[in-house]
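I am attaching a structure below and will ask some questions about it afterwards.
Every protein chain of the complex appears in place save one, which is left out.
Chain lettering (A, B and C) follows the sequence in which the chains are written, and residue indices restart at 1 in each chain.
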Amino acid sequence: MSAKVLDALKAAHAGAIESLETQHGDAIAWIKRDQLLAVATWLRNDPAMAFDAPVFVTCIDRLDWKPVDVPVGVPVYPHSAPWTDESGKPRFEVVYQLRSTTHRHRLRLKCAVPEHDARVPSLSSLWPAFNWQERETFDMYGIKFDEHPDLRRIFLYEEFVGYPLRKDYPKEKRQPLVRRDDLPINPIKAEGGGHR
Amino acid sequence: MAAPSIPDASGRSLKQLVLGRKDVQDLSDTEQELAPDLMTVNMGPSHPAMHGTVRIVLTVDGERVVAGDVQPGYLHRCFEKESEHATFTQVFPYTDRLNYVSPMINNCGWAMVAEKLMGLTNEIPKRAEYIRVIVSEMSRMTDHLTCIGASAMELGAFAVFLFFLKAREWMYELLEKVSGARLTHSYVRIGGVGKDLPDNFHADLTLCLDQTVKVLAEGEGLLNNNKIFRDRMAGIGAMSRADAIATGCVGPIARAAGLDYDVRKDYPYSVYPEVEFDVPVGTTGDCYDRYLVRIEELKQSIRILRQCLAQIPDGPVMVNDHRVALPPKQATYNTIESMIRHFKHIMDGIRVPAGEAYAFVEGGNGELGFYVVADGTGRPYKAYVRSPSFVHLSTAAQLIHGHLIADVVPIFGMINMIGGECDK
Amino acid sequence: MGVELTTTRLEDAAKWAKQSTLERASNWGRKFSLFTYPFVTACCGMEFMSVAGPKYDIARFGAEFPRFSPRQSDLLMIVGTITEKQGPALKRVFDQMAEPKWVIAFGVCASTGGFYQNYHAMPGADQVIPVDVYIPGCPPRPEQVLDALIMLMDRIQSGRGHSQLRTKREELIAEAAQNNE
Partner (left out) sequence: MTDVVKTSPQQPAPGAAPPATPPPPASTTPEGMVALIIDGMALTVKKGTNVLEAARTLGLDISAFCYHPGLPIVAQCRQCLVSVEKNPKLQPSCQQLCGEGMVVHTTDPQSTLARKQQLEFTLLNHPIDCPICDKAGECTLQRMYFDHDNADSRVDVPKVHKAKVVDLGPTIVLDQERCILCSRCIRTCDQVAGVHQLEFAHRGDHEILTTAPGAQLDNPYSLNTVDVCPVGALTSKDFRFTMRAWELEATPSVCNGCATGCNIEIHHKNGRAWRLVPRHNPDVNDYWMCDEGRLTYHPLREHRLVGAIVDGLPAGWDRAIRAAADRLTPALASARGSIGVVLSAQYSNEDNFALAKLAKAWGVTNVYLAAKPDVPSRADGKLRVADVNPNRAGAQLIAESLGLAAKPTVELSADVRVLVMLGSELPEIDDAKLRELDIIAISTHEHGPVANAKVALPASAWAEVSATVTNNKGHVQRMHPAFPAPGQALAGWEAVVRLAQATAAKLGYAHAREVFKDMTSAVPAWSKLTWAREARPLALRFAGSRG
């Protein structure tokens, strides 16, 4: 089923496609960033495609990507090699998963986004569900979605600095809202706990 | 603060243009007594009638909600970041705590994505698959029982809450016998399940189901034609089928809106093709339909469970593959080979080949998916959870629009937003 | 002021333990009429429901009636993970409760953060407010919760809840200051 979608996509938008692949039965299409909105619009409106149901938006940060034990001779996918500063490969990949209610097929769109210019066109105008999903991706990865109606943090608070799901954000770097040293002394702890 | 009222060419005030509501001079006498300004009301993040913790900043016109800014994130426990620092097996406890009302289904979803990446999807022993379906359906029942019970309580039907909680308690005790934990089971493993069903499980579950049927009848008797309940639910928070599709709604909410989408039927996994069940579909998409769909799903779950009990074969519950299966304890303690394998599995994690996959199951709230990028080590390079609650909550602002403040409660109850899953 | 209140001297301990008959009586009353404010945030809420539900029935201990206004309650049950974003809300709820008040941290997340050690989960609610009784478990079994409740009752009776201790401390300081004069 996935091959059919990819073939149709290739026939209609050959110029917008960077590459196509299938992994574990999931169809994946790499789309050029400037054509993403056009391709997505077509995917939603074309009756043979009819990707009416949005599934999710997320992002992959390739900063620490060093795959091990990759089977010889099998390319994992176009960006399989380690990401480095010098290689010039885009650090982020924005991932859109789509589903068609009528045809039951699924498709994953990917869009490579460089670190210094981390923005993609927003697809929330096509699928309202992507409004919050894109906000989440912005919150976690700092990807700016152009033309998004309401791009602000969703899980974290406004005071939070940085984007926690980026690989260079340390897992335990907390940014407390309530300062701990303002606290009243806890007599129970001072007393040493104790039971009965 | 009064909203600015700058008349435009048509003579209508800015407020009227923006809000579509009557201007002050058009109001009747009684209406005029109310303050004409919009008021901001804060609900949450710790509000008694909110499942989980979410904050809504309501803009109200009298009692009527004209806008709501829904702010999730108060239970953002960083599932994805934690997963990136844990082995594939260690992620199971984190998945338990995503949708903590139906943890077994989350376990299954996580196991399935790892199995998909390892090419094990079709290798899982039949008995393990049946056990997974059994515990998933039991989890789905606890989910729906909690959702309906809590929502009914919020509308004043405390007895129903107690009845349904009683039934849920039976399920918990049974699941505790199966997995060892009442709530956070971590029972499913990559390649099968942790251990076989306990002795007497068939009889216990059959008894439990028989009793649950009675409890359901009791609960339905109290709710279905209850005037208060119907008045509070029917016509409230309605959603059209088209909206349900476009906003990504799945599960009972989408089905109540007439969208016939159930992962168990549309993208069958595990042994669901081998059991018979129906997918209830509503018509109006309002809270009452959501309630009815959930009640019907409870009955269908019972039906599935009875079939599974009849069909479940004997056999192993773990795939015989050294990449994922732990060696038996006896061998681990006595041979260096098994010791090393056990050690590698636990300390380095199950090594999942590099690649990416998206696997999804029908969770208590609909399509629950895991999108995982693996880099060949024992941990996921990236683990994204497609949580239905998050998607459903994003529609909340639209659903509560135009309803009374009091209606926010049943709407939220029936969206069944689960903090752990929604905020990840 | 020159008063050392955390010594191990026996007479100090006696001072701390001393309770008037009135205090004893009012503490006895307090411990059997706890009004809980369930600050339910996460998974532990499911077990909290079980505790309140038919089988375990917290009503047997006089604490069955949840008050959803902090101003009407004296026992704050922190049920579930507290995140950094939640912190200010928790502190505000606690500040709004009337004295004397008690706090139970229900589950490891509320006690220490549990296995959520990351940028957004707070390592225990006691980062923000004082806690009287910590209940381990993820989530704790209902029996554990009832045990913790009995523990808290004992504390209340002996006047060792955190707010009771603070009041006592203020009293003792005032008394010592008077003696010094």
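Everything below uses one rule, namely that a residue touches a chain if its C-beta (ideal position, glycine included) is under 8 Å from a C-beta of that chain, and two chains touch if they have at least 3 such contacts.
Given the structure is predicted, the values throughout are model-derived calculations rather than measurements.
Undergrad: Going by the stated contact criterion, tell me the shown chains that border the hidden chain.
TA: So, spelled out: the chain left out of view touches A, B.
Undergrad: Who touches the missing chain here, B:Lys214, B:His322 or B:His401?
TA: Going through B:Lys214, B:His322 or B:His401 one by one, B:His322 is the residue touching the chain not shown.
Undergrad: Have a look at B:Gln71, B:Thr89, B:Ser338 or B:Asn416 and name the one touching the chain we're not showing.
TA: Checking each option in B:Gln71, B:Thr89, B:Ser338 or B:Asn416, the one touching the absent chain turns out to be B:Ser338.
Undergrad: Contacts of subunit A with the missing chain: which residues?
TA: 6, 19-25, 64, 66, 68-78, 85, 167-168
Undergrad: May I ask you to list the residues on subunit B that touch the chain which is not drawn?
TA: Those residues of subunit B that touch the unshown chain are 85, 87, 119, 322-323, 327, 331, 333-341, 343-344, 347-349, 353, 355, 376-379.
Quick note on the criterion: only the chains that are shown with their structure count from here on.
Undergrad: Please indicate the chain closest to the centre of the assembly, with centres calculated from CA atoms only.
TA: B
Undergrad: Just how far, in Å, is the C-alpha centre of subunit C from the one of subunit A?
TA: About 42 Å separates the centre of subunit A from that of subunit C.
Undergrad: Mind checking the centre-to-centre distance between subunit A and subunit B? Centres are C-alpha means, answer in whole Å.
TA: Here subunit A and subunit B have centroids separated by 22 Å.
Undergrad: By residue number and range, which residues of subunit A touch two or more other chains?
TA: As it turns out, subunit A has residues touching two or more other chains at 155-157, 164, 171.
Undergrad: Indicate the residues of subunit C shared as contacts by at least two other chains.
TA: Counting only residues that touch two or more other chains, subunit C contributes 85, 118-120.
Undergrad: Where on subunit B is subunit C touching in the complex?
TA: 45-48, 52-53, 73-78, 81-82, 93-94, 96-97, 100-101, 146, 150, 162, 165-166, 168-169, 172, 182-184, 419-420
Undergrad: Which residues, counting only subunit B, touch subunit A once they are in their complex?
TA: Touching subunit A from subunit B are residues 71-73, 76, 78, 80-82, 85, 116-117, 119, 245-248, 259, 261, 266-267, 351, 353-358, 367, 369, 371, 373, 375-377, 381-382, 384, 386, 390-391, 393-394, 423-424.
Undergrad: Residues of subunit C touching subunit B in their complex?
TA: 39-43, 45-47, 49-50, 53-55, 66, 68, 80-81, 83, 85-86, 89-90, 93, 115-116, 118-121, 138-139, 141
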